[in-house]
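Remarks on the structure that follows.
Note that this complex is displayed minus one protein chain, with the remaining chains in position.
On to subunit A.
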Amino acid sequence: MVLDWLPSVLIAATLLLAVVGAVRRISLWRAGQPDQVDLIAGLMAMPKRYLHDLHDVVERDKYMSKTHAATGGGFVLSIALILLVHLAGIDSQILAWALLFALALMFVGAIFVLKRRMDPPSRISKGAWMRLPKSLLAFSSAFIILTLPAAGILPEGTGGWVLTLILSAVILLGLGEMLFGMTWGGPMKHAFAGALHLAFHRRQERFGGGRSTGLKPVDLTQNGQTLDILGVSKPKDFKWNQLLGFDACVQCGKCEAMCPAFAAGQPLNPKKLIQDMVVGLAGGTDAKYAGSPYPGKDVGNAKGGPDQIITNGLVDPETLWSCTTCRACVEECPMMIEHVDAIVDMRRFLTMEKGDTPNKGAEVLDNIIATDNPNGYSPASRVNWAADQNLPLMSDVKQADVLFWVSDGAFDMRSQRILRAFVKLMKAANVDVAILGDEELDSGDVARRLGDDAAFQSLAKRNLEILSQYSFKTIVTTDPHAYHCLRNEYGDFGSDALEGVDVLHHTTFLNQLVQSGALKLEAFSGGTVTYHDPCYLGRYNGEYEAPRELLRSLGIEVAEMERSGFRSRCCGGGGGAPITDIPGERRIADMRMEDVNSTGAELVAVGCQQCTAMLEGVVEPRPEVKDIAEILVDQLIEEVH
């Protein structure tokens, strides 16, 4: 065939350029801070993580998962075979046929991508992404024609040099997108960065179902002179694998669609935030961004670079303070990106370096530091709520089966009703329980989410110090935020106070009591009931079942909301959001109450005092809001002795 060397040269040339691009891209990520990852083990684990963890998320959208399997699988296979058939020039009909099959698979997949792109949902980005299906089609169809002779279907040299030239042009288009674009910032970048992100993820333990966050304690130990800037001020202050993670974003907007702050019209869109981080790590502006903006803010004005302060022109601090840390975005992201950790990293800089926590932030932090509770109550009044509860104090009894971690709900009259209900249930089940009383301190949850890791660490260490003086088998709390801190975040401080201790949420604990028959309950006869999953119980700790089982044990058939379980919509109360109070068009709690209303429920069961407060803050008429402990206590059959 005349000019038959042309395609192989093109393949070789784009491959070379792709390698150059890859090196360049990697150096952009390496501008970040070092992080401990086992590179080899990560790479080895990558295929499994792709097929298992990533695919589990993609599988929630059956259409997309099949499309991606065909397109992506077809592409990877094709590239491997193209190298053999067209570059190495191996003359084998079997290989050629296999290649044809792979290309056909990719072609069919690409048709479906095209179809989805015909009428795209608002969450997905347009721009360069709109040409991707066409590039996929160009790539696969051109190589199909090019491979036909090798498979013996067409005679060699069919079409002469004119066809070869046309084909080469199409191949150039396709190869350009698929290989060159992959490492030079085109849409296909997601395959390259995404694969490596799976291997070198900041939070390796998440692939084993780990419940951590990436919020590692900030190093505060270099007291005095040489203390570094705390938190993330510039893109290069992120760990290198966080930068890599941002680069893996496919702009699918699944995070945007789930984000309560976005829906409430607050100036936050997790997808845009991640794209702004990409602008930051590569340098430039957001002019090319073709997705939904931060509500109320125009696209095109953000500028940044690896060495420029993020909140000076790239991201408005308001964006960072709008997040409720509900993790709906993280749960939904097919690329396993960790939005919340990045947001808190940047908040750390704003709070600990700039002293710029909005609205009530400064006051709450001052209170936490001075009184160990966010409202500045006297620390000596923490146990007042239990004056009539006849609860033993750990300082007196030194040991008990169960330590009840009361949390700051102790200071709040509404929350005290939940505490009392829970105590009554424990007493009915003859649980050997004690509390810390005034020795307990705020868990540090709010301080940490507001970026004051110094205050968090001080609280965590002092709490652990107190806990280590007593012996107990189980620690149980009605507050999912304290639960998360105790269970997943206190482990970083080298204390054995919680070693071998079961840390439980009260719904889990109560469920154990009910299932073992220690609590006698009569059936619930009220109206329809729905259940709101607290973010810090569900997404953060994976407990979806115990609360539901408890409700079932009362004969309640939960009328599920459309967004429940791992897709539960936040009440708006997490991450210090009610404290920083960034204005939007709606209130998140109101939206959640609409979700409740759409089930026709008369009662919404919750498992968190913060959710209770947020949902009860919605104006009446609205369904009643009760903690599960309160619902149970009303159905308790008290045995008369």
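In this text, a residue touches a chain if its C-beta (ideal position, glycine included) is under 8 Å from a C-beta of that chain, and two chains touch if they have at least 3 such contacts; residues count from 1.
In the analysis below, contacts and distances are computed from a predicted model.
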item: Chain not present in the shown complex, as UniProt names it (candidates "3-methyl-2-oxobutanoate dehydrogenase (2-methylpropanoyl-transferring)", "ABC transporter permease", "Putative DNA modification/repair radical SAM protein" or "Electron transfer flavoprotein subunit beta"); value: "Electron transfer flavoprotein subunit beta"
item: Touch criterion as defined above, residue of A:362, A:393 or A:501 at the omitted chain; value: A:362
item: Residue among A:28, A:45, A:142 or A:230 that touches the chain left out of view; value: A:230
item: Contact with the hidden chain (one of A:56, A:307, A:353 or A:638); value: A:353
item: Selected from A:169, A:370 or A:637 as touching the chain missing from the view; value: A:370
item: Positions on subunit A where the hidden chain makes contact; value: 220, 223-225, 227, 229-230, 351-359, 361-362, 365-366, 369-372, 376-379, 452, 454-455
